[in-house]
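Data first, discussion second: the structure below is written as structure tokens.
Shown here: the complex without one of its protein chains, the others still in place.
Chains here go by letter, A, B and C, matching the order in which they are written, and residues are numbered from 1 within each.
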Amino acid sequence: MSAWVPPRYAHHVPPRPGGVEQARVAIVGGGLVGLTAALDLARRGIASVLLDEDDTLSTGSRAICFSQRTLEIMGRLGIGQRFLDKGITWNRGRVFFRDREAYSFDLLPESGHEYPAFVNLQQYYAEQWLIEACEASGLVDLRWGSRVTGVVPRADGAALEVETRSGPYRLDAEWVLACDGVHSKVRRALDLPFTGQVFDDRFLIADVRMQADFPSERWFWFDPPFHPGQSVLLHKQPDDLWRIDFQLGRDADPEAEREPERVRARVAAMLGEGVAFDLDWVSVYTFRCRRLERFRHGRVLFLGDAAHQVSPFGARGGNGGVQDADNLCWKLAIVLQGEAPERLLDSYDAERIPAADENIRHSSRATDFITPKGSACRAYRDAVLELARDLPLARPFVNSGRLSQPAVLRDSPLNGPDEAPRAAPPGTACPDAPILRDGQPDWLLRQFGQGFLLLAREAHPVKMEGLRTVELRDSPRPGALHDHSGLAAARLGLAPGECALVRPDQHIAARFATTAPDPILAALRRARSL
Amino acid sequence: MSAWVPPRYAHHVPPRPGGVEQARVAIVGGGLVGLTAALDLARRGIASVLLDEDDTLSTGSRAICFSQRTLEIMGRLGIGQRFLDKGITWNRGRVFFRDREAYSFDLLPESGHEYPAFVNLQQYYAEQWLIEACEASGLVDLRWGSRVTGVVPRADGAALEVETRSGPYRLDAEWVLACDGVHSKVRRALDLPFTGQVFDDRFLIADVRMQADFPSERWFWFDPPFHPGQSVLLHKQPDDLWRIDFQLGRDADPEAEREPERVRARVAAMLGEGVAFDLDWVSVYTFRCRRLERFRHGRVLFLGDAAHQVSPFGARGGNGGVQDADNLCWKLAIVLQGEAPERLLDSYDAERIPAADENIRHSSRATDFITPKGSACRAYRDAVLELARDLPLARPFVNSGRLSQPAVLRDSPLNGPDEAPRAAPPGTACPDAPILRDGQPDWLLRQFGQGFLLLAREAHPVKMEGLRTVELRDSPRPGALHDHSGLAAARLGLAPGECALVRPDQHIAARFATTAPDPILAALRRARSL
Amino acid sequence: MKLRRDPNLSDPDALYAALMEAHRGLDEAASRRLDAKLVLLLANHIGDEAVLKEALDLARGTVPGQDAAPATD
Partner (left out) sequence: MKLRRDPNLSDPDALYAALMEAHRGLDEAASRRLDAKLVLLLANHIGDEAVLKEALDLARGTVPGQDAAPATD
């Protein structure tokens, strides 16, 4: 299979170079997160202008592992199936220590989900599909070759200085979503501190093209014979590509390590003699774990790597950024639509800062485990790995990356009561489940749409203003979803007569023991900061 | 107070130099253990010849700590009061770590014993009193200046080659008790392996004469500022003498360390400036923990250091040797008196080898704790000491010597039934307790004499052949002991109507729920190997 | 009682992180003492000599794992 050639997009030509334009929402950065935000707003009827300094997609595998929650979000945005069709589905991980397997694990042993635990996919495919969907929506003004060179925040928005090949112009936006990555120009323009822990180890990513019969699993080696003293991670991607991450240690020379012959030698040592391969992409990186103190700064909101940076272990960068967009866009949409006050956006900080901290915590811990510093850290690390083969109790300590899970927004100010606490407390992303609709197999989350929702089991709530009702029934009934397997009720922890208020981002806002409307309407108001 | 001047004893002059003499029992070695054995045999009416190459007492404090069990044995032998009158009684130990106290402990918090947990006393006093008692008995032929140069074992005894100033002679003995110490000539003559663990650390003993106001306690320093990295032990003795043990480490030069000025400097660093003191005795030593494979070799029996060597931590050398004599002499006496078969002496091995192993185990562990080798041993040692001050749980781990406790002869073949198991199972040295005899305060163990004994509570056993009966009563009764405090019954665990068979060495041989004579007489036969 | 061989902690990552944090910045000897203290404190808490012996044997690798099946969970 020949190498994929990325599309080139036409540079934006401002109609009045040197002039001033207006936008309700400007999104800075057309990567995974910015494009997701643009499409999510579009799905809610909100138009946006997206500015990206480049004119093509990202290169290399990058955010390779797309988590179930990200896939569900992409499903809500209408492009989930493309990930399933193209991506490499995997649920199993294997951990090796020195010359033997320490153990293996299943990420999602349970069936009954539309999406698997993870699919592997080069980031550029995801970006391409998002762009196509944004273009098809008619609500996203994609401006390529548009570099933001200045940001002046104002009470009612921000003024962006934009440079293009055809000249500069000013874009006055009511809202700015900064999705411009770890080196965010918006963040720097606002001179916001971006602080945290520095890790010294260098890593090498090699995207390798070859015919190989490794299974669709995540393989992680601690201290393998072919790369002694360091770690190696192997992932399968579509198009006969394999992503390999080599830990290089602290003293590695990044220039030398990027040399193709050196990389080829490392890969050959791993694959063994006689395995033909091509290098598709190579990168040497270090990383930090850090974040902004707040993600909302008036009318400027930071998403993804622009707001927080994590280590790559755990696939928490891309997936975390997509969840930022998922969290923010419905709020911004109903604020713009006059259905909620502006202070609703403060909940973006209240919800996504703990989520970012969780991602940073998990990825920092994984980094500490993978690159132990000092004799105690190494002793514990190796002790765990030596015990893990024979003793199940040691396996939970093995940390080759805690793979991204949807954040549970436990302490959100938007959460309402939990009248019947069982599974899925307020703040949880609603679990998917198989259902029958009119006798046809379908999935629960597909029924949710883009608005607030009351999900009731074995009950028929009265009609409430601004709230769609979905009934879950244990037996077929017209107009209701048939929970034929019982999985929906079980995963949601809904007893007959109970119901749950679900937010536009599919998170549970409150749980009720009955369908009495007053507490439900109160929770709905709370979830909109009314 | 002026220094004590040891007596000199007249060298033995053999009546027929070059000739042959006979003895039923020859004891080789007139130190603490040999003298105890000679006196114990004499108390049982058995005459012995005691050979000692020297003509005086031992020098220095040596076996300084005399345990409660040893004192009880000396009490049985009639000289216990001298230890109480002269010795320094102490029950409390203090442990210091670096510059502060880690904790302190009471060895015998309970009252109601004739003898305290320990008295401190220079060994030569004990030897002197034993010699006086041996001489007074008229049954011990004390031969000073008599060196054993050869031992030829025979089926019916052993031939000893003895050298004196006045010439050699041969002593044909039916039984030989080798009490000639760690460098035993008898053991070497029989070419018996004496194996075990070697410890490399050197220690310095200094007996220091001074006026000081340290209390009568055992003080142990780990890593003190005045002797960094090493341990120091301080004990008070009579006559304003203080015994100080300095750990010197593995690389110490024994000759240099014995130099008085060097010793004085060490002591001065410990006591501080301006404390006047004299050095009374100095010794530099190393030690091993080892023993003979068996202590009985036909008609030759080994006792004390000749049989087993322990580290000095725990006062298990001298006290262990005295218990050897206590264990052996009644057996040898009744064998010689025709009341038991010779095989009874096999129980000396069966009982005292486990006791020696217990002493070796405890003293080896203490040595490992006091002189940790390797980073793990030191880490645990210091961890324990750091925790001990605040956490009671850590204190049982602190091991500055596990101070000598009487061995419990649990698995002895002489033990009979334990019909009413409570406190003091068979094999235990009978605990002392206060009693009233004819209304006068006295002690339980004082009532035991030198033979077998049946101790009954609230019962009147029938008269049995070869068995004296002692009745313990809860209220005064003529001819019975009044257990007025209840301590005797409590410590023995005797319920009304129950009784215990006590051996001549005051160890409990069997326990009975009733005073029915048949099982008691069966146990008495068993205790004599009949 | 037997030593638990199944995972028995609600948040093993938090414990592991707390252990690493406790060792951070200690010199080698202090770090060793910390582990020694932990072993002693936890062993005393458990108190059951059979459990402790089993743990010691497993830590030394002198007892084969009872999990003879392929190591998966």
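The rule is simple: a contact is a pair of C-beta atoms (placed from the backbone, for glycine too) under 8 Å apart; a residue touches a chain by one contact, two chains touch by 3 or more.
Owing to the predicted nature of the structure, the values given are computational and were not obtained by experimental measurement.
Interchain touches from the omitted chain, evaluated on the whole complex, reach A, B, C. When the whole complex is considered, the residue among B:47, B:350, B:393 or B:467 that touches the unshown chain is B:393. Check A:382, A:419, A:442 or A:474 against the missing chain and you find that the one touching it is A:382.
Which of B:374, B:439 or B:478 touches the hidden chain is settled by the complete complex: it is B:374. Contact between chain A and the unshown chain involves residues 375-376, 378-380, 382-384, 386-387, 391, 393-394, 397. For chain B, the residues touching the chain absent from view are 101-105, 361-362, 365, 368-369, 374-377, 380, 384, 386-393, 395-397, 399, 402. Touching the omitted chain from chain C are residues 3-4, 7-12, 14-15, 18-19, 22, 32, 34-39, 41-47, 49, 51-53, 55-56, 58-60.
In the analysis below, only the chains that are shown with their structure count from here on.
Measuring from the averaged C-alpha position of chain A to that of chain B gives a distance of 77 Å. Centre-to-centre spacing of chain A and chain C amounts to 35 Å, using the average Cα coordinate of each chain. Among all residues of chain C, those that touch two or more other chains are 28, 34-35.
Among the residues of chain B, none is found touching two or more other chains.
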